[in-house]
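Note sheet for the following structure.
The complex appears here minus one protein chain, its other protein chains still in place.
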């Protein structure tokens, strides 16, 4: 895969993406904690320029396509947090280890994997093979701020 | 416990269980990622021979007993993924560390622990004391493919 030969920053640029500013610590929890060579990133919402890209459940309020875009935005926000932990250098990511994906869903909606792919595919585009991760994607009836998607991240890094 | 004196393979055989083929990588995520001596296994559904053992919520569409069987199948599929990561040798599992169990539930159904035991008890039967794990078992209103149960796994291994 050609992306594995480029840097994460180059991949972002080629995709026409720029990382948002990393969110600031809120109250008693923080955007990320590093323990050893692992970074645990808090659940990210699809915030873009201060507003959520999508609210409400899939599919009654949000289409699958729009939910995929929301998942991609969660991933961009997660990358911003990770970059902030790494002094801006995403090439220090050794492996994207796990994504935990929660999709606000109407009862028995069953398309969470397709929506989660909006985030998973971005990880692979940015990091190549190192971006391929374990994943749990599930539905839920309610998320913070009525967001359509929330995603948490676990990545292995090097100094 | 006698199981602690046998191998995981022997325990599987004694229980009359055979591991299914490990699922193939799908799209941008993979069945498992190893980081250091930890294996993170993606959320497993109760697939058996290409079909789900149970779909829909408990208890309106699926009985507790059938959901327990589904949880056990998720665990078998998780074991297949772990075995695949370890060259088939489950005796390299040092400890089953954590199970994350999601049970598709009618609103306010409260029997998730009983259902999760379908997976937890298998882990103990296969690995003895090393199979006793931390666990979070919760309900949800929707899961991929309308599956009744999804379970992710974290195990510590040695080379």
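By written order: A and B. Residues from 1 in each chain.
What we mean here is this: a residue touches a chain if its C-beta (ideal position, glycine included) is under 8 Å from a C-beta of that chain, and two chains touch if they have at least 3 such contacts.
Note that the structure is predicted; figures quoted are calculated from it, not measured.
K.L.:
From the list B:19, B:38, B:86 or B:151, pick the residue that touches the absent chain.
P.N.:
In the full complex, the listed residue that touches the missing chain is B:38.
K.L.:
Check the options A:8, A:31 or A:131 and report the residue that touches the missing chain.
P.N.:
That would be A:31, which touches the missing chain.
K.L.:
Spell out the interface residues on chain A facing the chain that's missing from view.
P.N.:
Touch with the absent chain occurs at residues 25-33, 35-36, 40-43, 56-57, 100, 102, 104, 140-147, 150, 152.
K.L.:
Over the whole complex, note the residues of chain B touching the chain we left out.
P.N.:
Residues of chain B in contact with the hidden chain: 37-38, 95-99, 103, 105-113, 116-117, 120-121, 123-124, 131-141, 154, 156.
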